[in-house]
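Worksheet: the structure to be examined is printed underneath.
All protein chains of the complex are present and in place, except for one that has been dropped.
As written, the chains take the letters A, B and C, and residue 1 is the first residue of each chain.
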Amino acid sequence: MSKAIDINGVRIGGGNFTVIAGPCCVESEEQILQIARCVKQSGAGLLRGGAYKGRTSPYDFQGLKEEGLELLLKAKKATGMPVVTEIVSADHLPLFEDIDVIQVGARNMQNFELLRALGRTDKPILLKRGMANTLRELLMSAEYIKSAGNNQVILCERGIRTFETYTRNTLDLSAVPALKAMTDLPVVVDPSHAAGKEFLVAPLSMAAAAAGADGIMIEVHNDPEHALCDGEQAITPEQFDEVIGKIMKIREIIG
Amino acid sequence: MSKAIDINGVRIGGGNFTVIAGPCCVESEEQILQIARCVKQSGAGLLRGGAYKGRTSPYDFQGLKEEGLELLLKAKKATGMPVVTEIVSADHLPLFEDIDVIQVGARNMQNFELLRALGRTDKPILLKRGMANTLRELLMSAEYIKSAGNNQVILCERGIRTFETYTRNTLDLSAVPALKAMTDLPVVVDPSHAAGKEFLVAPLSMAAAAAGADGIMIEVHNDPEHALCDGEQAITPEQFDEVIGKIMKIREIIG
Amino acid sequence: MSKAIDINGVRIGGGNFTVIAGPCCVESEEQILQIARCVKQSGAGLLRGGAYKGRTSPYDFQGLKEEGLELLLKAKKATGMPVVTEIVSADHLPLFEDIDVIQVGARNMQNFELLRALGRTDKPILLKRGMANTLRELLMSAEYIKSAGNNQVILCERGIRTFETYTRNTLDLSAVPALKAMTDLPVVVDPSHAAGKEFLVAPLSMAAAAAGADGIMIEVHNDPEHALCDGEQAITPEQFDEVIGKIMKIREIIG
Partner (left out) sequence: MSKAIDINGVRIGGGNFTVIAGPCCVESEEQILQIARCVKQSGAGLLRGGAYKGRTSPYDFQGLKEEGLELLLKAKKATGMPVVTEIVSADHLPLFEDIDVIQVGARNMQNFELLRALGRTDKPILLKRGMANTLRELLMSAEYIKSAGNNQVILCERGIRTFETYTRNTLDLSAVPALKAMTDLPVVVDPSHAAGKEFLVAPLSMAAAAAGADGIMIEVHNDPEHALCDGEQAITPEQFDEVIGKIMKIREIIG
């Protein structure tokens, strides 16, 4: 069994199943508050929301940045949920003081300078697998964080790049039992980015739970059609509520 | 919902969940009978067993061939289970008269002459996805069979080739909900070949069921250590029994 | 140095550089004769032309089949050039009696029954690398032919499937020096199928020659815009003439 990491009272690993949910991007106070309340009521333990977004093109929306962090912290205060958000530069660390879990995105999985800087903090780090990285390389990147002094690393499978173009990435659920055989770090799955299509999110979420993941990270949006980022893969709070109910029952079965 | 295909009383699709199990290779009368009885008792609907094996090297064991088919048919007679086995040449079709489901292996997914020949039979065809083929190409290969007159095609996800080397192939479970959105053909999953390691088979089997597959095809061997082929990915009848029990409960939840 | 294979007086391997050229598909007598004369004049040693075409969809043009073979043989008679064409089923072997080199397409690289049948002929076999097959697997497939008694195997790199979508496949030119370190079979390169775009064919052809290939197989069409198959990757006889001139000079340099 993976070891537990405590995040202000919410535990990941150690036999728990933890749901992280929220929008791809923080867009407004109203949006993040509304989504936070919904996902909390459905059983989410942590709130996610992007403030600094790494986008392929410099001309795409890059997130609300510092303002996004502030709105996320307002939602934290309003709901009591710990929050997860991505960092893209070690220089931004002072702004992340009240963030509970710092996420490293797939594109930065081998940004070793960033990993070392995060290893010198005392915050749990959610480390996403790079889209062309092997499981062994993911563990080596975790080792950059750990060897700098921070053992609170949560691994996240989010799909790898293959020849298949129907999905945005190919979710590699073998990674879950494989990583569990190699490490005691908790392993969560992000089906939203891999799927790239909302109707795939629920089946892949249940599959991730059945494969033994310690948790799941899902993009939920109150108005997917008008989302500023990745709306086509976001599910609604209603869909989220339904899938979480099923996932919890699956967890009981696999034990 | 996928349409149901009837295989001498066992149905695949149409809301059923069908378990196909058996050894990678038929090795002896004792072996196939013993495994057949075990998997039947645990709830398997169909018996699988390779007689003609396509192997990367011409110097590897190629299966018992005609004798393998005969032993498989003995097991069918003894247990009443319909049987599934792979064909590697249309010239062998006369030998497959009493075989219930004919399998097309991943390497032959685009052997269009074979597909056309199978399209002229009245047997259900289990069509495995090629290891570098897209979902669209899988459907086009099914279309070769259907356009020749045979609509009884069962699609099988068995892993694709990627850069990751920890697993033999990367099982693409997104294929299950994706194919279900594109076709009404039943979709089954073979986790054994993708995993290549027995401890991955149970979690991936449960994940496949949770993702909504119409069935699963698992390699089971009474003595994996001495199996003539792919023993490292075979699970024992005891492990099989346990995982099938859990899968059936997962099926109830996802509805 | 690779060993030489003699094809009715044209040699592949043994220090020679051999050019195979012609249309993707044989379309008409006029077409194949015209192209054959052009490519011969530019220095091509062998004429290629598809008669049996394996296509992803059963509804795409599948070639002129037996009539295509006959037209190809007319062009052989008219120009004296040995001919290369693809076989898709061992049942067609009697029709290939006067064909000089039999090609195995990428999709059939692991159609072991076909390989074995070709191993029992006395014809040179041009074996294309499967789009998801390693170099070691290519050599193992060659071994199926050789172990059945036929040592005249020509290996052909034609691109592998990767995540990149700009090109149809990714031409792996490392395969040339790598295979030469592993085997004495001649290695030729088909840049046309990998590129999928005509403007890439000339640079990749020169690159293949510079990498040490024993030959090159190029799709040439007198009227690419109206080609029945893969016109977007065909070059004109004029373009062909120019690139062959450069290639021959590159060959002198690399020695």
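One rule holds in what follows: contacts are C-beta pairs under 8 Å (C-beta built on N, C-alpha and C of every residue); 3 or more make two chains touch, one makes a residue touch a chain.
Quick caveat: nothing in here was measured; it's all calculated off a predicted structure.
Visitor: Using the touch definition from the top, which of A:Thr79, A:Asn108 or A:Ser205 touches the missing chain?
Guide: A:Asn108
Visitor: Hey, which of C:Leu171, C:Leu185, C:Cys229 or C:Ile244 is the one touching the hidden chain?
Guide: Of all options in C:Leu171, C:Leu185, C:Cys229 or C:Ile244, contact with the hidden chain holds for C:Leu171.
Visitor: Considering the whole complex, not just the chains shown, which residues of subunit B touch the missing one?
Guide: Where subunit B meets the chain not shown: residues 161-163, 165.
Visitor: Mind listing the subunit A residues that contact the chain we can't see here?
Guide: On the side of subunit A, residues 54-59, 88-91, 107-108, 110-113, 116, 130-132, 137, 140, 143-144, 147, 161 touch the unshown chain.
Visitor: Using the touch rule from the top, list residues of subunit C that touch the missing partner.
Guide: Per the touch rule, subunit C residues meeting the hidden chain are 132, 134-136, 160, 162-167, 170-174, 176-178, 181, 194-195, 197, 199-200, 203-204, 206-212, 246, 249-250, 253-254.
Assume only the chains that are shown with their structure count from here on.
Visitor: Overlay subunit A and subunit B by their C-alpha atoms and let me know the rotation angle in degrees, rounded to the nearest 5.
Guide: Rotation angle between the two copies comes out at 180 degrees.
Visitor: Roughly how far is subunit A from subunit B, centre to centre by C-alpha average, rounded to an integer in Å?
Guide: Roughly 35 Å, centre to centre.
Visitor: Where the CA atoms of subunit A average out and where those of subunit C average out, how many Å apart are those spots?
Guide: 48
Visitor: Provide the list of subunit A residues touching at least two other chains, using ranges where the numbers run on.
Guide: 162-163, 165
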